[in-house]
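With one protein chain held back, the other chains of the complex are shown just where they sit.
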Amino acid sequence: MAKESTLKNMVITLASITLVSSALLGVVYALTKGPIDTAQVAKINNAISKVVPAFDNNPSAEKFEKVFDGKSYIVYPAKSGGEIVGYAVESFTTGGFGGRIVLMVGFNIDGTINNTAVLSHAETPGLGDKMIEGKSNFSVQFQGKNPQDFKLLVKKDGGDVDAITASTITSRAFCDAVTSAWEVYKLCNEGNVKKEVADE
Amino acid sequence: MEYILIIISAVFVNNILLSQFLGVCPFLGVSNKVSTAAGMAGAVTFVIAVATLVTFLLQYYILVPLGIEFMQTVAFILVIAALVQMVEIILKKVSPSLYQALGIFLPLITTNCAVLGVAIIVVSKEFAFGGDPHMLNLAQSVVYGIATALGFGLAMILFAGLREQLELANVPKPFKGMPIALITAGILALSFMGFAGLV
Partner (left out) sequence: MSKLNLITRGIIKENPTFVLLLGMCPTLGTTTSAINGLGMGLATMFVLMLSNMAISAIAGFVPAKVRIPSYIVVIAAFVTILQFVMQAFTPGLYETLGIFIPLIVVNCIVLGRAEAFASKNGVTDSLLDGLGIGLGFTASLTVLGLVREMLGSASAFGIKFINGDGILVFVLAPGAFIALGYLLVLFNKLKTKIK
């Protein structure tokens, strides 16, 4: 059972336990740092390959930053045979019900939205988290739409997006993030979009 | 303005007990009487305010400069445990009457997850109160901590009041005690949901 408590052995015990714990933590930290980074990179890469057309380069290695409205966004170009086939824009909004929502929005080269993926969010399970693909059809309605003629606002606000039932705030935030992504995309792909307009 | 938003958000909208589930153990454990609930709420407010201040300084002036953020959990809980002990000793010396009122709750507070929870939230989460999201600064963190504790106290005292009334009610046998208390807490949480969207 427990020993007598003298100042000396109390200090020694606590100090040595703390020391051993810290050393152990340091070792485990060093061991898991690699896998943690890999997991984070894998998450981004998965999202990219979900949202842009098939590519054969490494978009993470060619990422660049674009500033829009005073905030900087990361853009991942997808290339196939050296030709750009689409852009994945890591976009975010702070207007979610639970705060920040981070999305990966993929655009085809003609400006249509190829797909979207949610990277992180704090929305209510069962309500706002229906924006995640597979939990409801909400995110599907963005696929193949060109924001030039698809108004990125919920129907309540005069747009073309069907909001998630009982989660208007989340739906608005989602639209907001996609809109920012679209603006960033236009900055990256100015030539192509202008051509589109001219053709019409 | 920002401070008012922080307070409304922490007390009503994101009430720590009823919407974030931190500090539920004392919420269920010492809420039989309004007077004990008030005592617990007072002690928690005091400790959260001091703990938030100290852990904030610890995070930004020791852990981050040394690059050992991974020691966060260990460092924070040690600081909180030491702090609670210290508060207890100081209170005993300085204000015996306050110690009488809060003293018995103090040892319970080390394992109150609201204290560690607030300390971690403050240094890890971005807040947006009407502006761009940012990490809280020292003053905002302490205000946030105190407001959270006030929300804890509000929920605690309301709940204790309800439970005092429940004592007199004729409750079916399997519901007696904790089950009916939990269901009551559920209804209280339901009413707090009405504050959603306020901030």
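Letters are used for the chains, namely A and B, taken in the order the chains are written, and counting of residues starts over at 1 for each.
The rule is simple: a contact is a pair of C-beta atoms (placed from the backbone, for glycine too) under 8 Å apart; a residue touches a chain by one contact, two chains touch by 3 or more.
No experiment lies behind these values; they were computed from the predicted model shown.
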Completion exercise
Out of B:Tyr3, B:Tyr61 or B:Phe175, the sole contact with the unshown chain comes from B:Phe175
Practice task
Quick one: say which of B:Val34, B:Leu98 or B:Cys113 touches the chain that got left out.
Solution key: B:Cys113
Handout entry: Residue of A:Val67, A:Val140 or A:Ala166 touching the missing chain in the full complex
Key = A:Ala166
Fill in the blank from the handout: Where chain A meets the left-out chain, the residues are 1-6, 9-10, 13-14, 17-18, 21-22, 24-25, 28-29, 31-32, 35-36, 38-40, 43, 120, 122, 124-127, 165-166
Practice task
Against the chain that's been left off, what residues of chain B make contact? List them.
Solution key: 18-25, 27-28, 70-74, 77-78, 81-82, 110-113, 115-117, 120-121, 124, 173-175, 178-183, 185-187, 189-190, 193
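In this section, only the chains that are shown with their structure count from here on.
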Handout entry: Chain centre separation (chain A, chain B; CA means) in Å
Key = 32
Handout entry: Contact set on chain A toward chain B in their complex
Key = 18, 21-22, 25, 29, 94, 97, 99-100, 169
Practice task
Report the residues of chain B in contact with chain A in the complex, numbered from low to high.
Solution key: 70-71, 74, 78, 125-128, 132-133, 196-197
